[in-house]
Structures are given as structure tokens and as C-alpha cells.
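Just one protein chain is left out here, and the rest sit where they should.
The first chain written gets the first letter, and so on, giving A and B; residue counts start at 1 in each chain.
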Amino acid sequence: MEKFLLRNIENPNSADISEYMKAGGYKNISKALALSPQDIMDEIKKSGLRGRGGAGFPTGMKWSFAKADPKFPKYLLCNADEGEPGTFKDRPILEKNPHLLIEGMVISGYVLGSEYGYIYLRGEYPAAADILNAAIKQAYEANYLGDNIGGKGVKFHLAVHQGAGAYICGEETALIESIEGKKGQPRNKPPFPVNVGAWSMPTIVNNVETLSNLPLIIEIGGEAYSNIGSKDCPGPKLYSISGHVKRPGVYELPMGTNLKDIIFTHAGGMRDGSKLKAVIPGGISTPVLPADAIDCAMDFVAMPRAGSMLGSGAIIVMDESVCMVKVAYRALKFFEHESCGKCVPCREGTDWLRKVLERIENGSGKEGDVELLSDIAGIMLGKTFCPLGDGAAGVVMGMIKHFRNEFEEHIKNGKCQ
Amino acid sequence: MITLTINEKEVTLDKPVSVLDAARQAGIKIPTLCWHEALKPYGGCRLCVVEVERMPRLQTACTLMAADGMVVKTESETISKVRRGILEFLLINHPLDCPYCDKAGECELQDLVNKYGPTVGRYKEEKRKVPESHKDQIFARNMERCVVCTRCVRMCNDQQGASAISIMGRGNHSRMEPFSSASFNCEYCGNCLTVCPVGAILSRLYIHSFRPWQVDKEVETICSYCGVGCSVVVQVRDESIKRVIPKIGLGLNKGLLCSRGRFGYEYINSQDRLTTPLVRKNGNLEQSTWSEALSIVADRLSDIKKSEGGKAIAGIASPRCSNEDNYVFQKFMRMTCGSNNIDSISRTGYAAAQKYFEQLLGQGITTNTIEGLKNSELILVVGGDPTAVNPVLGLSIREASRQGAEVVVLGNAKGLDRFMTQQVVPQVFGEAEVLEELLVAVSGAKGLRGEKMDVDSGIRMLSDKYSGKMDLDGFEKLKQSLLESSSTSIVFGTDLVQRSNGHRAIFAVAGLTYLLEARLYMLSDRPNEQGLIDVGCVPDMLPGGRPINIIDFKRKFETEWGGPIPDEAGKTLFEIIEGAKNKDIKALYVMGDNPVFNLPNGPHVIEALQSLEFLVVQDLFLSETARLADVVLPALGWTEKTGTYTNLERRIQLQKKAVNTSSGMEDWKIISEVSGKMGYKMSYSDSEDVMEEIARVSPLYRDLTYREISKGNSLWPYHGEPLRGEIHKLPVMVDSKGEYRADLYISLEKPLFHSGTLSRRSPALIKICPQPTLKINGTAAAKLGLNEGDMVRISTAAGSSEMPVSIDDTIKDNKVLMGNNFEGKGVFNLITYKLDPVTMAPGIEGCEVTIVKL
Partner (left out) sequence: MFNETVLKEIEEIKARYPDRKSALLPSLYVAQREFGWLSQEAMECVSKALNVPEAMVRGTASFYSMYRHRPAGRHVIQLCTNVSCMILGAEKLVDFLETRYGVQPGGTSQDSRFSLVIMECIGACGTAPAMLVNTDFYDNLSEKRIEEILEKYK
């Protein structure tokens, strides 16, 4: 497939506006401004674009809610808080192709009637901050940002807001709290951000990858876009693959590419002749799949059927050397560290799960600990304020479901086989 | 109309509410922990989960809005399992120290675990350890018991607006900090105590002194501190006050309190209370008996009345005493002593302004409720910091600000620093001029209303002098805001009354109120400033606001009271002081006040009182004034007696007796005893009996009974009719811009934590604010080379004092501020005054000060 999101990134100067424009960049803004916002909205709906952040919500629908709200100003927030462990798909866009994102955001702002955009960039990407700020400066100079974009009287201002190390800020309402200068703790919904979001105004929060798809939709039209990849959730998709494969990295492939193909064809299969043991298919919050369960399409529809989720499309490949108890323990250490503390089941549950996993991993597990883990995860699942706690519970449940014997051996023998 | 089914019971709602509220309306209790009725729903504890048909997962009832046709189940095996699980989670790090914890018995977690919790816990690892903190003098903080419900944080941010508490850390390392220390803006309202469901925040005033179930009496009454009159509940054990708490939903404060109201009650049990009457013998005050003391008072007053006439006797009533006390006092002065020389400390501010407002507008008090303040579109605050003078009223202004109202402060108001949308800082003491220019500007844009001829003509007079323009930052913006707002409130503090031409500011505010059809609120530092005026403790009015010079009114009272009332209006407060000094006044009766300390130029007041032939003081303490008296009579105080108080919004409320005490007598009773001995019999059986008479003679309190008052909705009627007739000749308004060229001027600070005589005998308030400080802004401090805490000598023409400085950058002009709260360290000792010819209030502006670092 021809690359779009990662077009030109081998060029060492790809982040520069002139290189971007040489490769055809920013022409979709002029094309978009010639259309009415409603026409573009129709194209987006036709394209079938779904949010790339993990939830897969239809973008056109989300936008129409915000558009229908009569309050102004409206805010467009780009979620660049790519924090899901295993995920590094947005990073090449942010660092190598920032103008694509800016172009996507300008078009989005025009469609939504939003004049102010912010890129909520995770604090762990300091280099990306510099690159984005430089790109924004260039875009202002080239009049792709400002009060009169393309001489058409369209106004859009954009700034980078750096996070400071909190995974939860990837949740859209937590992100909004954080941009307002508060702790990143999720808000009650309803009201939804499309009605009462940042600074109490209608707010659209979209992932970097989602917004970067906008120029493509303008370029080829919604119809053609909808023919790329899976029928139910079309378009190009960035998969990040890491772990024990020969060629880890970010791959732009049609949505719904088979997981097995991604691992064995695109990423070159297992490294050093090792044997595949398990795959976490969509970032650490998605349930693990054993080696024999990976023949499935990587999209929002097929993955739940296979017993996991597409998540951010972050594939972590593990070979036989990996101890699943240790992975579970490390994952829960992460969730415990990142739990915002707002709701009881997540705050206390992640702590307790981590402690039980820690003692099993240390060789002092007790009989009944597997049941205890299941119980704790069971109390959490579906009862936490936001999906973070669900993720933590789901990871433990998935691990126990597929690798129960490893846990039991650990408890019995005090260590791995 | 929304109809839903909860536990097979049909519930109909008139307005959309949460499922939790809908269930409560239907009498179905859903367990909660992070939810609190005074706070917005949070959704953190997850205990209120319910099953809703056609919804895939359990829903939290506190955050889910009830919808038509919804079918809800609040109890089921699944739900119980979740609740049990959540409570197990909550206990894993909980110390389970109920036997030692003061909260046991009223702990929400304890109750929930008892009902829904597991019987054994499966958690085997070590519990989180956080040492209990006793660093603060008022709060004990135990973060092991904390359940991170954030109720305290939400209370502090969203209701109180102090924002002194925050969650530190995240996840299971979350803990609440810091609750205290002035640097974190803690206002010591203690409202966090009200909402903490567990023993994480406790008051050190009563820690380990009783168990909740040992309270043997709970009395709903009102606070004794300021003119708001918040409702409180006094909890008593063995005739001693254990705790003062608010009750959610009760009273106009709706469960909120300030530091004085919550922690300032201990003065009543002070060791310094007077226990027996004192009589001056051979120059010294000596213990005496009631019968001896009362006879001396009656005899001396009778002698003076006989030899010098009633005019030689004067009385100072008290805005801290009840309507009944004050009513009996003025009746005694008029009927028994034959004098209209009755006034009070309130003349220094509230009463002075009230009278002039009434002359101008026909009423001298707000026509609205405090609660209504928060519905304003624009609130203009002048002449004081409402959050310090009347803290709970101040909260309404903060709430309005949160709801998007414009809050404009003219001058300084520290407590509104983060809530004001605009601040206009006039030249020092130049507020009146700004208000006059604003008035001229507004009348220029809106025209005159033609309803009040005198006010109109006054505005016309001003329009000849002023242009309605001003070279002052923010003036134009403020003018525009005032013109655009369709619902304006003006909050008027008495700082502007205490000017030698204070009537100018009052006129300008009255004019603005009139032209903008604004709502006027007058701040009031003491609990019964309005009531004492209502019952006639002013030299020119009989109870019910009836002018003494209208013969029909006077006759009516003479018939009622059975005797003649002197014809002429009596002397105002400062005329009484001058009269004492000139020996026109021979005897002074002071009920429940301390003029030596509470009036400017203390040395002058002492001199005047020492010139008297006879001074009688009745009070709780041997105050600076009582020390000069010939007879001192011990009175009863708050919680020791029953009586009514009228707050600054005209609400008449009942202050109730809660404890029995052996010494002291009600003020009205002491006076009626003296009166009887002087030959005018007053035979009231109790304070209710006095109220019956007030309700009979006063048109404002007509037909009021204690029973009616107890309902809490007795606001005296407002008819808008002028009571004293409008003024017909406007006093010449002084057209001086004022020459204030000195580097620094000293002004009165009204602090949040103190009110003077009572607060300085309350150990808790002393702990919060142990000593007086001189407030100075950073720029002025830097010029003088002063750092926070440096000791300085403060000198004025009137005297000098020494104290540490405290740097306060919310002071935006060249004033330094000092309170009048600590014995021997009051600012009034350093300030002389000049009376405003119209209001007869003391002008204390323009007092130059020199500050030297020691």
C-alpha cells in the first residue's frame, strides 16, 4: 500500500514545511477551504473514519455532536499523549511529519467551526515538542495558521501543551482537566466533551492519527477512503510492533491486516529463531493472546471476537523466554503507578493486585492467590470510573485465562519453570 | 414530569435529579461515601452502584440522571457483592483503630462496613503508614483513615473557596494536604470537618474528650458573632459545650460556618468571666451581692435624675445583646431614667449609615436575602472585605463569581482576591470621589428616575461639580459594566462610613442603588446591629422605627408604657462621650459593650468616662470599660439565655439557651430589677414575655411569636415607606479631594479570625491568630527594609504601639492595616477621629503613621 501517514518520513528533513509541500503537503487545505464545512462533514461520514485512539468511535458522528452545540468558542484538542505501553505509532507523525497533523487540524477546525486548537503532547516526547513548535511557527509564517488562512478569512490558532507524565491524561476528559491546569482525573460523563469540554465549551478530542487522516480524506474523497482496509472501520492504520520480532517498528497498513501477517510478514517474524509464546495486541491494557490465537484481523470489530481489543494497535510480541507472571506483575506496577486515585476499585485494586503479583513473582505466593487475583479483578471490572481500571483487571484476567498454570507453578515452586 | 421505578416503587419527579436523589425522595436509601448533599456528585467511591434495566453495566446512582421509564434496582446479590468488595478495598489500608478514633459512632465507613462490609479481610500485606499529624493547632489529620473521597477538597474549593486543601500524589499514594497554616490560605472555617466521613480530619478542640453518643443535649441556635446570624447546633454534655457544628440545610448558612462561628465558642467558659457583681469601694472594685449592687445602681441613678434631670443620664446599648435586652434597655432609659440619650457602638458604622440610607431611600436595610446575592449579574463591593466581616455572606459573593457574575471591588478586599473580575483602586481615601463620579456618569447615561426628588436633586448638584469621567484605571470599564448589568448588587462595608465626610460615599451608593435599581447589602460586624435599631436603641426613634418627633407615635408609646417619654431626640454616641467630658452627662449605663476599646481615640474615651459621676457596666468580662465603672454587673451570654436577634437582611432569629449556669443574669432582667427599684415596674416573666410586648408595639415585628420565629423565615416586612420622612435639605457635600501626601496611612483591619472582646477570650481563635500584626504591602515593606515577622514601632500623632509586620500584597494603596482586637494593641488607640456632620460617625481617615524597625 502506498504510504500516506508516513509519506516521506525517510527524508531527513521531512519535518520542514518546504519538504512537506514538495511532497504535495498543504494542498488539501486549499481544497478543503473551497468546500463547505458541511460537504466535508459528509465526506468524513462517508469515509467511515473511526477514532484511532483506542475506542474506535465514528469520527463523523462525534463531530456532528460538537457542531450541533450552539456554544462558541469550540476547542479542538489533539490527543498526542501516546502513553499506552507498547505504543509509538504517533511519534513518527509528530517528529517526522508534523505538518500533516497541522494540516489535518486546520481542516478539522474549519469543519467544526473551531478557531483554537491545542496539541496535548506527552511530556516524555521533548524532542517532538521542539519539532512541533518549529512546524507551527512555519505554518503561521506560511499563513496556514492564523486569522486569515489561505486568504479565505478562516481563523485557526494552534499551540502545543505539554503533559508531565500521567498516562491517565490519554483519557479525553482527564486530558481536558490537565489542559485546564488541574490533575488529570477523568470527569463524569455526561455531559460529554462535545458539549461541555475544555473551559466548559464544546470540545473535540481526537488522536494524532485520526486527525492526520483528514488530508487523505480530502485528497481522495470519502468514498475511495472507505475502500481501504476493513469495511467496518476503513482507512490506513499505524501498527507499532515491538518485542521479539526481527523488524520492530511502525507499519502503515490497511486497517484489518491480519495480526499473524503483521508479525510474520511485515515485522519479519521472531528474532533469533525463537518461538512465539504470546502477543499483547493493542497496548498493555488489552488482554494477552496466546500464540495459537493470533490469526485474526487487527481492527475494532474482529479483535473483540478474538478475545482482546485493537486498542492503539500496539503489538508486543513475546517469545518463550518471557515469564508471564513477570509480565503481569510489571503491567500491574504500571497500572498502580498510573491510577489517578479518583475511584476506589482502581486505586485500591491496582495496589492490591500488584502486591499479590509481586509476592507470587518473588516466590512467596500463597495457595489461593490465583483465585484472589481473579476476585480482585472481578470486583474492579466494569465498576471503575474510567477504562484504566478495567484495563488492569482485564490484563490479569487474560493472563490467568491463558497462562494459569504458570501462576500456579510459580506459587508451588516459588519460581519459573 | 419524570416517572421511574426504583425497587418496584414508582417515583415521580417534578424536576430532573440523579437516581440517588430520586431514591432519597422515595425514602430508599442507597449507601454512599464520596457523595455529600452539600457537594457536587463525584462518582469516586462506587458504593452507590445500582442495576438499571437495559444498561449493560452497573451505574453509580449519584451521577446517573433519572430518566422517564427507567427501571432501577438498588439491592441485589450482584450489587451486594460489589459493595462488599469495595468496602474490603477501602479497609485494606485502613488502620481499623476505631476504639481510639474519635469518629467512631458517627463514622460513615464504620456504619457502611457494619451493614454491607465483609466480616474478614483477605489483605495480608503491610498497610500504608502515614503518621498522624498534630502540627496544626486546630486540626488533627490522620491520613491512614482517609478514604480519598475528596469531600474536604471539594468543600474547600467549591463551597468555601479557600482552596487550601489538595490531594497530593496520585493513585494509592493520594493524601490530603495541608489543611492549615496561613500560607496555604486556610480560613479555618472547619467546613472540611463537616464533610469528612471518617476520622481523617478531627477538631483538636474536643479530641478525645467525648464520644458522639455521650452528647446529652443538642440545641439548634444561632451564632453570636456577626450580623449574618448563621444557624448552629450546640452539643452539650454535663452542662458544658462540647462542640458547635452546623447542620446541613439548616438556616441561611445551609451548613457552612466560619472560623469564629465554629471555633469561637470557648469564651463562654472562660476563666475570666465575671461571677459576682462588683462595686467600687475606696477606689477599688470589690465583690458584692446582687441586692447591694442593684440598690446602688438604682439609688445613684435616681439621685442624678432628681438633681440633674433625665438628660444627665445616658445609656449605651449593645449590638451583641438580644432584641429583648435592648428593648428593655431603651424603655428603661426613656421611662425610668427619663432620657432619650440612647445609642450604641453601632453609631461608628452600621447605625450611622442605616439612618442616612433610610432618609435617602426610605429604607436603610437590604430588601433582599443574603442567599439572593449569588444570583446577581454584577456585584460591586465597596468599603470592606465581606469575606472577613460577614464570612458566610462573603461566600455568596464567591459563589456568584463562580457562576460567572462580575465581581468588582473598589479598594481592597483580600478574601475576594481570586474571585474579583475587576479591582479599581482609588487614591488613598478617594473612594467617595470615585463613587460620585460613577453616579454622575450613570445618571448621565440613564437619566434621573424622578421618584425621589431629594436624591434626584442631590445627583443634579453633583452633576454640576463632576464630569462623570476620571483618570483612574478601570473607571470606564466599571462604568460600562454598571450600565450593562441588569441585576446589580452593591455590598457596602462600613469602612467608608468612618470618614469625616462619610455621608458622601453613602449618598453616592444610595444614588447608584436608586438609579441602577440595584440591591443594597450593608455589612454588619455584630449580631444585632439592625435589631437594636428596630427596638429603639437610637436617640431619635422608638421601637419599630417610629420617629420620636412625630407626636402620634410618641403618644401611642406613652399610653402603652404608661408614662411620659422625653420630647427631644437624645444624644448620639459621640455626643454622649463629649457630654460626659463636659459634665453634661453625669451618669452612663453601658450594657454589653466596651467603648473604651471599641471607639477610636481610646485615651479620650477614658478621660470622658472618668469625668462621669456614675458609671455602670454590665458585661461578661471585666473589660477595659468595666474597669472604670462604679458598679459592674455580670451578665449571661450566648447559650446561657434565650433571645431574638435581627440580622442584616431583617431576619429575626432565636438564640436559645443550651446550658445552665450559676452566675450572672440576663441583661433585660438586671435592668428590669434596677427599674423596679427606681419605681418603674417591669414585670416580664421571661424573654418571650418581652417579645410579646415588642410584637404588640412594633409594627415591624407585629404578631411575631417565638414559635413563628423558630421556623426561621421571619423577615420583617418591608414596605418601602419612609419611616422618618425624607430629608428636605441635603447637607452640603464637602468637595475636597483630600490631600493625602504622606507615605503611609494607618487604617482599621477587620480580620477574619477575630472580632474583639469575645474572640480574644476564645483559645482556638487565639491559636489561629495569636497576636496582632501590622499588614503592609511588599513594596512599602521593601522600602522600609522590612521582612515578614520583623518587629516594628508604629507611631501616630495619638500614640504608638509595637508588633510584628505581616506582608500582604492584596493591599494595593499606601495604607497599612492594623486590627482592633487585642488588649492594649488596638488600632483605635492610635487613631483620632473627626465626626461626620451628617451621620455623626467618626472619621478615622488620613492618620499618618511612621513605622520603624526595631
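Simple rule for what comes next: contacts are C-beta pairs under 8 Å (C-beta built on N, C-alpha and C of every residue); 3 or more make two chains touch, one makes a residue touch a chain.
Since this is a predicted model, take the numbers as computed values, not measurements.
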Pick out which of A:122, A:187, A:237 or A:383 touches the chain that's been left out of the picture.
A:122
Only one of A:331, A:372 or A:400 touches the unshown chain, namely A:331
Across A:85, A:222 or A:365, the one contacting the chain not displayed is A:85
Which candidate, A:244, A:354, A:383 or A:402, sits in contact with the chain we can't see?
A:244
Spell out the interface residues on subunit B facing the chain that's missing from view.
157, 162-170, 177-178, 183-185, 417-418
Touch rule applied to subunit A and the missing chain gives residues 82-88, 91, 122-127, 159, 161-167, 178-184, 199, 240-244, 248-250, 280, 284, 314, 316, 318, 321-322, 326-327, 330-331, 334, 337-338, 340
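The rule we apply is simple: only the chains that are shown with their structure count from here on.
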Rounded to a whole Å, what is the gap between the Cα centroids of subunit A and subunit B?
54
Which residues of subunit A touch subunit B in the complex?
166, 183, 188, 190, 336-345, 347-352, 355, 359, 366, 372, 375, 378-379, 382-385
Partner subunit A, residues of subunit B touching it in the complex:
41-47, 49, 57-58, 63, 65, 81-82, 85-86, 88-90, 92-93, 122-125, 147-148, 167, 169-174
